[in-house]
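Got a structure here, written out as structure tokens. Questions coming.
Every protein chain except one is present and positioned as in the full complex.
Showing chain A:
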Amino acid sequence: MKLKVKKPTGGQIATAILLLILGILISMQIKSVKQSNELKNLEKARAIELAEQINQLRKENSSLRAQIYELESKIKEYQDSAASISKTTELLKDELDKVKILAGLTDVEGPGIIITLDDSKLPATPNVDPNSFLLHDSDILQVINELRAAGAEAISINDQRIVATTEIRCAGPTISINNTRYSAPYIIKAIGDPKILKNSLMMRGGIIDLLKEFSIEVKIEEASNIVIPRYTGTLKFNYAKIKSEGS
């Protein structure tokens, strides 16, 4: 009651205004600190969650892969037992094996050549495009084409089997093969007649000549037995269907 009677002095009014501003600032600051903390916690929680998800997916992936191997061995067992039933089933099994080789769905071995390609080791020289001294997807493609023309029966690059759907594509500083990225060196294995394969590559004016011009490192070895692994991806045909006879 007494206070109301007292008239506030100019100093008191000034102090009151200052305190008002102080109060506003304090609560704004508290809000701001709270916000930043929440933001930090949110980011942390998100990172933890994502890491957990990755781990879970990895586990799932490995268990699914184990399942694939199990099922495959079971299929093989069935096929073997089916083949022993009669002459027809044996022929069917042979046909299946042939198709599998053709499609790249089974590990194969045989004589062939191993080509190792690596970027040029020459020091960079001015006025020359450094790109010319690197291996490109087109170089690899040419080698693969040459091998195919020479009758290679199975080809792999860095143990990625080349199948009908395989892409060999530039992906930044790497090359994407079967949607897996690889960087130099590239080891290309091809099964076929080693002599023919080698000669087709060494042809005058051929791909190897061209690559050597840019001092790209090429090594070709003949081997009496090389193993080429099967294609590990999935082959799914969503659009292509076998054409029915009548239509």
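Assorted remarks:
We take it that a residue touches a chain if its C-beta (ideal position, glycine included) is under 8 Å from a C-beta of that chain, and two chains touch if they have at least 3 such contacts; residues count from 1.
We take it that contacts and distances are computed from a predicted model.
When the unshown chain is looked up in UniProt, the name that turns up among "Radical SAM superfamily protein", "ABC transporter permease", "Small basic family protein" or "RNA polymerase sigma-70 factor (Sigma-E family)" is "Small basic family protein".
Considering A:Leu20, A:Ile68 or A:Ala149, the position touching the chain not shown turns out to be A:Leu20 (whole complex).
In the full complex, the hidden chain is touched by chain A at residues 3, 8-12, 14-29, 31-33, 35-36.
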